[in-house]
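Note that this complex is displayed minus one protein chain, with the remaining chains in position.
Right, chain A next:
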Amino acid sequence: MTRIAIGRRIRESRMDAGVTQTDLAKAIGISPSYLNLIEHDKRLIGGALLKRIAGALDTPLAVLSGANDAPLASEVAELARSLSFRGLDEAAASRFTGQYPDWANAFVQLHRRYRDATETALALSDRLSQDPALMELSHAVLTQISAIRSFAEIMEQYPDLEPAERERFCGIIADQSDRLGSSAREMIALLDGARNAPTPTSPQSEVDDFIHHCDNHLPRLEEAADALRARLETSIEMLPAAIENRLVRTHGLTIRRGRANIDRRDVRRHDLVLLDEEALDATHRFQLARTLADLELGDVTEELVADDRLTSDESRDIARRAMANYAAGALLFPYDAFHDEAEATRYDIDRLAQRFGGSFEQIAHRLVTLRRPDAQGVPFAFLRADPAGNISKPFSIAGLRMPRLGGACPLWAVYAAQATPDRTVSQLAEMPSGEQFLFIARSQSKRAPVYGRAQARFSVMLGCDVVYGERVVYFDSYASGRASLATPVGFNCRSCPRSACAQRAQAAIISAPTPPGGAPPAAPRMDEAEAGGPESREQSRKQGLASTART
């Protein structure tokens, strides 16, 4: 994670408190000159010393450490890279964010608006060439203009027209002009409506921010889900049946299996819950749990979405859906039981899915939420990608930043998993910095295959720091620690210095990192001279390594 330059914060807090450098230095037991270096970011500090400063200034540690700003700094860095602003590296981004958090925030917001505008423009231009309604209208307009022009010319060019002909042609011109007017108005209305048509992405980003801020753990919803489950008075095995029962008995709903509308959000109407007969059982259970959560935990959800970070109705709507999914997960996979079972099975997702009757994605999602301070699970990052690489639900952890813009590194298991549908794939991913992460991914459809229908597929990936490897069963195949087991990857092409990568999609805007100690970067790719040597070796290693684990 990006380090925040915190000197200015310390300096400002000290001045706000009306304390001199000398006095503060004395209070925390360092020399004034050393404090001066700290305040000018010439010395990076953390831990005990920062705690002492916070104590002496009576300021919350998080304010000084800028812990809350780390995601912001990451996003600024990611933006700078994605926009190819040379010279704006990670360190520059963190200095900028540390010194001017408000400006950094404004920069991020501006970029979101820019991205929205770009997407809207693209959607509109697509619309002009592909929207059947618009095409029909423009065809009508051209036809009307053609008729008007042709008959007007006839009236001018043929002075010998019969009075009846003249009258008829005049009538046609009047009629077509009239229609032309309404076609034009319809077209304007259509284009006007188009302004609201494309869904901007920034509400989603806002919700992603919000979820990060909560560390993807919502104690209020957990408690409410626990209380609801207690009201159901049932065991985990019988939970889905109890939920179904309560929906029918207490809420008077009818549950039916059938061909659901493609738009799942419309499925629940009035007193009918329509379960898509082509969807998997796990999806049905989840849908019913979400319906019950909507009905009984709606108040809690409303309180949560009333957060200041959610600034529009749209983002509150997205957040509401996210909360409903969270609540359904919390209801079906009770925190304590799920956490214990996860630890006991060493995060074996397939066994957890078996035990709790969830899909890979549901289980993976629930694992990410195990952040309760007294019973924390392994911290996992989360990412979902469709076959075209479009990314959703990114959740980052320290050191492992999930992309929001564009795609991730094409060598990540989340993409490799698409080659082996319905099999869990693991990968020991080594970042250019040398940090290693364990990736676990699986590509799955939420629906049973139906002849002639495209099956919506998503690849879901969890990632955790290898320091937690011992607690995770998927790490076992890499436990020998041999260097050959790791796949050299990056975060995305832009930020990746691996110049010889065969999968490179975009030029990097950074060069190979300078090793600590200030030595110059290694000579550029000597091994490139060995034709077909290391590159192809590296490649086969990568391919071999997105190995399939137990399914």
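We take it that a contact is a pair of C-beta atoms (placed from the backbone, for glycine too) under 8 Å apart; a residue touches a chain by one contact, two chains touch by 3 or more; residues count from 1.
Convention: contacts and distances are computed from a predicted model.
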Should one name the undisplayed chain from "Metal ABC transporter permease", "3'-5' exonuclease", "Chemotaxis protein CheA" or "Response regulator" using UniProt, the answer is "Response regulator"
Which candidate, A:Q21, A:S150 or A:T420, sits in contact with the chain we can't see? A:S150
Of A:H40, A:R113 or A:H139, the one touching the omitted chain in the full complex: A:H139
Among A:S13, A:S94 or A:Q176, choose the residue that contacts the chain missing from this document, as touch is defined above. A:Q176
Just checking the interface: what residues of chain A touch the absent partner chain? 138-139, 142-143, 145-151, 153-154, 157-158, 165, 172, 176
